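Missing here is one protein chain; the remaining ones are kept as they sit in the complex.
Just so it is clear, A, B and C label the chains in written order, and each chain counts residues from 1 on its own.
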């Protein structure tokens, strides 16, 4: 349950028995494929989720950067992002464990919609906690969750965003721990979540590694993935970690600046790997955006899905070990990359994903001959934000926003 | 170019040379795989589009109906619907033909977004005609097209919907025919479009037939697909037409009623196969919604994508030959099916697609032991419509719309 | 006429005659635009202005070959209650002596009457005295049934030749055409957008070997245009949008029909005079047979 000094199980005692039960289930079902759990998981990922997703050669980006750029297309997974890999795995595991109810938190709504889909598919009652402010920012996702039969519970504490929703879900779990499983949405939280979510997401790099070898006969020189909590990141890296020749780049949200306003408790970025300090949050020791007292900062990013003050403990360890490069791209760079990918490749990426392409634009010369970028999700959910944020800037590649000023 | 008495090439003389050139290109590249066209098409469909899409066993529907229900998951194709199969094929063909510009029409925006994606992917300038009223109803799709670098030209004639957009695109094509290809969005229009679009979409049933044989060892007893113009329908049927044991059901939009208001020139449905008369529209002889003089009626459906007064000529022929059953489901049935699939299977279908599931609900007893339903697209684009239309009705399976009355 | 395949189509003597003696001015108006009675007056004004043949549009709800001007005329006419049956009454009510050609889309021809197919429509057209048809969405490949009906009832079937029409296609069309050939001066749809006189010569060159009258249309809006087109070799000019514009302006301003009719007559005269001037340049009086 530890990644060097990171990880662990910093949770209320009431949850510890559930965590132990989950650890046991993880070891038996996930690691040892007991009762054919992993076979069923892979089969459902294929038929319900649409795996394998392709690894696509990006012709126009390759031309632009003078190297071979490949895209791992997680945007094509059911629900529109890599999130289903994990949600489906955990809901299925909950079924194997005999749980009767699922809770989950969601920020941008992507994990919530994936969990709601998985819960409907597996006939599992599901409640999703979401900050009230996020609910107002992400109404289509709220509606989708409800269409799938999940209850969406507004969280009114604090600023009403992801951080508060996680805390609130932990409270629900602590109350209903005996029949309930908490589907954590990223490689965060207490052990076994960081390892388990990584294992569910590792299918990304398992496929990509094989697909790329088929296409190129070799390995990529570098792999780029955006990093918020880090589930698509660890998924994209997992099967390359042992390939020492492959550079791994976790691209965090640089927000408006890496400077923090300690007085206000605000970090106008979500770059926990790049700028955070070790600490304990939401069940694990990891790198955090915190003030010198240890109070957690409000993080900020144009991309709601990266907007989290923590990061997966395994990533923190891999960065400390210099195996993963913690880099970041600011809001401007991400927005430009969003428009660039949309226009050049006919793929509208999630704003999260756009950060990885922003890094490609800025540093392609350092990334070797073959670059694999994880397209963690599609951008349909971000259209309103893109309009607002594009209007504030002068972005060459962007179409005129004039007709959409009032929203869409 | 004919399907019995249906089909043909009823187009202005100025377009005939282009139609002949296209027919030649269709025969060489598509039918004979000249220059490896079909290989490249299939490869791009796989890597860019995400093919093959799965054929999924629908557990909860199977239980509900006491038979095995399988879903062909075209909703997982890039862009969210089967539309890309055709758009990518045609844009690629235009490139092989040396065309320098693409035009397309769109109603609900699905074909337009697919074409815009394909055009960006293949670096082809693209203009899309869309009725002004449809533009206002489908703003997210308009925005997506523009993000992909396409121009969206509003059509202000008539009621400003699909019918007028098709006419306007034909006018553009007639003006710029020498360097421009018109990417028709369905199995309609003059020959070779109905055959060519069918061939591009036939990958649906090619895959499904094989996938189903792998899963069940046999063929389905029936195949259900919604039918507007009929491209997903013909795609889903094409490889089953010769299997006489397989019942084929083209589910049209019954709208509010099959009765027509001839005085007003309005058919409150889009059931051209079920209720239409033979006639000539948009380049082909086919079944049409028309008044006794031959003027085309305004069609209506809760699903904008089915809202078209014509239908593919090959489908018209297959219905006359009793090979395809022309059936229909009304707006109420489609909306109920939309909510049912969302809740039971964790798949939010397009409202078009929901019609097929409405028919399954109403007639499952007649459909044999194994039923294949084509999930032609996902429903994200329809959320606003679903809110509006659900509020007007009392739908048991629907979540409360109260929080979403103002739109999302 | 030098058709190379099939039997020669029957030729209606009216249209032949209209082109026999100098350049033909062939104006177009949508029947019933903006209303039945005014439209009668407008068509009659065209004759007074010098029309040799008149193309009368029977409006179809999906006019895919028309530009915005004629689309709007179609909408006005349909909203005014025009139907195929009313159209025939309209022709009967018209007091003009020049040949009338019905311009419409194939579905209306196909649907008319108790049986499907073009025959009932053509029969009725013959009854009311129409001389022929132009059907923009009916290429030669699909025209056999209509051609046969026209032959049966002695009506002409005018085909359009586009700038893109060449080689075999041209042969095929020219073997079926009768009355006159509608030479589309430029690509695109109808509409008085630009001076096309420069593009006409090449089109006419391709048709030089065929002895059917060549009427050039698309984009002619002034007497000067008409003059240059005819000087370039056209046997006639077809003018639609420039005239429909006058109807549209009148309808918009709510002007009395006779005011609008006067303006139409004047415009017709301008165009006819231009055509005559062009003819004079090409075939000086002295050289005429």
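We take it that contacts are C-beta pairs under 8 Å (C-beta built on N, C-alpha and C of every residue); 3 or more make two chains touch, one makes a residue touch a chain.
Source: prediction; values computed, not measured.
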For the chain not depicted, the shown chains it touches: A
Contact partner of the left-out chain, one of A:171, A:323 or A:363: A:171
Which of A:214, A:293 or A:365 contacts the chain that the document leaves out: A:293
Options A:13, A:214 or A:244, residue touching the unrepresented chain: A:13
Sites on chain A contacted by the missing partner chain, in the whole complex: 8-14, 16-18, 20, 157-158, 163, 166-167, 170-171, 174-178, 265, 277-283, 288, 290, 292-296
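Simple rule for what comes next: only the chains that are shown with their structure count from here on.
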Centroid spacing, where centroids are CA-atom means, of chain B and chain C in whole angstrom: 38
